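One chain of protein is taken out of this complex; the other chains stay put.
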Amino acid sequence: MLLSRLSEACGVSGDEGEVREILKEELSGYGELKTDTLGNLFVRKGAGRKPRLMLSAHMDEVGLMVAGFEKSGLLRVHKVGGIDDRVLVSKPVRVGKNRVPGVIGAKPVHLQKPEERKKAIAIDNLFVDLGVRSQEEAEKLVKPGDYAAFAAKTRAAGDNCLTGKAFDNRAGCAILAEVLKDDYPLELTGVFTVQEEIGLRGAGVAAYSVYPDLALVIETTSASDVPGTSEAGHVTRLGAGPALTLMDASFITPQPMLDLLVRTAEKHAIPYQFRRLTTAQTDAGKISLAHEGIMTAVISVPCRYIHSPVSLLNLDDWHNTLKLVKSVLQSIVEGGLPECASY
Amino acid sequence: MRELLRKFSEAYGPSGREQQIARLISEEIRECVDEVFTDTLGNLYAVRRGNGAKVMIAAHMDEVGVIVTFIEEKGFLRFSNIGGLSPYVLLGQKIVFANGTVGTVGMEKLEDIKKLALDKMYIDIGAASRDEAAAKVRIGDIAVYYRELTIAGSRAIGKALDNRAGCAVLVNALKNLDRTDNEIYAVFTVQEEVGLRGSRTSSYRLNPELGLAVDVTPVGDTPEPPAAMDVSLGKGPAIKVKDASVICHPRLKELLLDLAEREGIPCQLEVLQSGGTDAGAIHLTREGIPSAVISVPCRYLHTPGEMADLTDMENASRLLKTFLTHPLEMNKIFPCYLT
Partner (left out) sequence: MEIKRFLKDICQAPGISGYENHVAKIVKAAFCRYADEVRQDRLGNVVFYKKGAGEDGKRPRLLLAAHMDEIGLMVTKIEDDGFLRFAAVGGIDPRTIVGQEIILYGKETLPGVIGAKPPHLTDEKERSKGHKLEDLFIDMAMPASTVKELVRPGDLAVIHREAIELAGGSLSAKALDDRAGVAVLLCCLDELERLRHAADIYAVATVQEEVGVRGATTATYGVVPDIGIAVDVTHADMPGVPEHETAPLGKGPVITLGPNIHPKISAELLRLAREYRIPYQLDTAAGATGTDARAIQVTRGGIPTGLVSVPLRYMHTSVELAETEDIRQAGRLLALFAAALEISAVEGLTCF
C-alpha cells in the first residue's frame, strides 16, 4: 500500500529524497515530472489547458539532525521542525544516508533526582545512541548534518485505522498521488513540497513557479478528540471526515473557496468537518500570497498524535478526503472557478 | 471627515471578510478616480491615471474580529480571535456578525481572573439551542465589535478606527486631490491585521516606484503608556521612522517632514517598537520599493473604544494630498548617492 511505503520512508525536512523517489516511481507515466532547486517534485498534466490548478502536499516530516558527537560516541542532535521534547525519549530512529539504526536515550529514572523526574526531558539531555563505543566509530557511520527520522512500521489497528509515523503529511501525499492518476480536462500540477515543517519554505517557491489560477493544499491535521479536551476544543475528530480549514495563523480561507468545498461535499454526501483551530500554519499561507495572490483552500485528513511515531488515522477519513479532493476538481470542471467579489 | 469616519468605522469588515467595507469605500470614491477594481484576495484598488511617478498608497480596511469555532448544544458559540484581541477587552462586549446577528460575550466561572482566556469565553446570541443558533450563525462566521461612533469635541471614539481612520484620510485626500502627473494607486488592503497579506500581493501586482501606508499608531501620551513614545493625540499626523516591520526610507521620511513644514502642517515623528504596517510588506516587494508611513495617532487600539483626533485626520489628509501632488520621480527623490 502506497501510504504505508510513504509513511515508513525517511523524509525529514531537507532530506525528502526517499519519499520523492517513491512518488516518482509511482507517478512515472502519469504526467511530466520535474524537481526544482529545493527538491519540490512537480507532476504536470494537461499542460496548456485552462484553468490551471495546483494541488500540493508536503513530503517532509519532523525529525532530528546530527549536530555533534560525544567522546563516547553518543550523538548530539537538533530538532528539525516542531517536535515536543517529551515525545522523543525511548524512541528508535534511523540516522543518515545508510539509515543506521539508533535509539534515543536519556539518564535512567533511577539516577534522576526526585525534582528531575517531574520535568520533561529536554533535547539537551537526550542523545542518539548508535551502539558504538567511541566518537571515531560513530563518525564512520554518520556525519554532522545527517538527518534522523523516527523508525516505525505502519500497522493496522482497531476499527479501520492505521498507526505509524509521518502520516503528517504522507497521508496527503498518498491522496495527491491517487488524484494525479486520473485525468481531468484542465491543467493540473501536483506539487509534493519540501520543508513545510520548518516554515513553509518549499511551497512559496513552488507556487511562484507554477502560478496557478487556484490551489488546493492537501494536509494532515491534528485530531484532538482525546481525554483532557472538551468537545468545543476538538480541533477535529477522528472518523468525522475530511477537515476544512477556516483559518490558521498563516491563512484565511476565502468565502467562495469555503462555499465551493462545502457545496461539493454536500452534493456528493461526503462527511466533512471544520478544522476548529485558528493557529499553526500550512503551505496555503505561502501559496495564497504568491505573485498577485492565489485562490487557495486546505483539505486535511484528521489524524491523532501527529509529530510522533504513533500517529493514528482512520482509513474512512482518508478515503473520504480523496473523494472530496476529486469531487472538488469535478466541481471546478463543471462550474468553473469560484468568483471573487467585485464592485 | 466626521461622516466619512462614522460610515467606515461602523461598517463590518474583519480580516478575510472585507466585502461590506470594500463596497462602502468603492461607492465613496467611484466619482473621484479613473478606475476601481478588486483582486483575488479582495483588495480594493482606486486609480488616478497620470504620466508621472507610479505611487501606491495603502490603507488597510480590515479590522480585528472573532471567528465561531463551535456551537454548543445550548446555543452558545465558542470562538477564536482574528488579529490581536485581548480577552479582558472582549468580555461583556456586544459583537455583530455579517448578517446583522448581535451577540454578547460571556465567560465561564473563573477562580482567578488572570486565567481569563478566549477558550473560557463564549458568545451568546440569545439562541436557546444549537439548531436555533445554527439558523443564524455557522461555524466559521466572523463577528466584529458592535459600536456606533461617538464624537467628543474634536475627537472620535469608536471601533475599527484602526484603520478606518486611515481609510477616511485616504478617501478624503482622493476627493480633494488637485491635478497631478503622478499615477496614483490607492489600495484599500485586506488582512493587514493577520500579517500584512493584502499589501504583499497588491504591491507585487502594481510594482510601484514608491509606497506609502496610511495607518494608525499607538501613542505615548496616556497615563503610564506601554512604551516611551513621543507621539500624542492632537499634535498632527505622525511620520513613521520605524516599527517592527519596516524602517521607512530615510529620504521619503525627510520629504514628508519637509512638505509638512512647507505647508505648515503640524506633525510628529514616530518610533514604534512593536507592531507593523502595510509598508512592511510593500518595501520588500520584488526588488524593493522605497516606502514611508503617515500615521494617525490613536489610543486604545483593538478595543471598541479607540480614540482619534479629527484634526489629526484632517492634517494627515492635507499632508497626504500634498505628498501626492509633489513630483515623485525616482531620480528627483533618490539621486544615486553612490556615484
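Should a chain be cited, it is by its letter among A and B, assigned in written order, with residues numbered from 1 in that chain.
Going forward, contacts are C-beta pairs under 8 Å (C-beta built on N, C-alpha and C of every residue); 3 or more make two chains touch, one makes a residue touch a chain.
Every value quoted in this text rests on a predicted model; they were computed, and no experiment measured them.
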Which residue of A:34, A:86 or A:153 touches the chain not shown here: A:34
Kindly state which of the options B:1, B:47 or B:284 is in contact with the chain not pictured. B:284
Looking at the whole complex, which of A:76, A:99, A:263 or A:319 touches the chain that is not displayed? A:76
Name, in rising order, the residues on chain B that touch the hidden chain in the full complex. 220, 227-230, 241-242, 247-248, 250, 253, 268-271, 273, 283-290, 330, 334, 336-338
Hidden partner sits against chain A at residues 13-15, 17, 20, 34-41, 64-69, 76, 78-81, 124, 144-145, 194-195, 198-199, 201, 204-206, 208-209
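Note that only the chains that are shown with their structure count from here on.
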Please work out the Cα centroid separation of chain A and chain B, and write it as a whole number of Å. 35
Listed in rising order, the residues of chain B that touch chain A in the complex are 15-17, 19, 22-23, 26-27, 36-44, 67, 69-70, 72, 78, 80-82, 119, 139-140, 191, 194-195, 197, 200-202, 204-205
Given the complex with chain B, which residues does chain A contribute to the contact? 231-233, 246-247, 250, 252-255, 258, 274, 276-278, 288-289, 291-295, 340-343
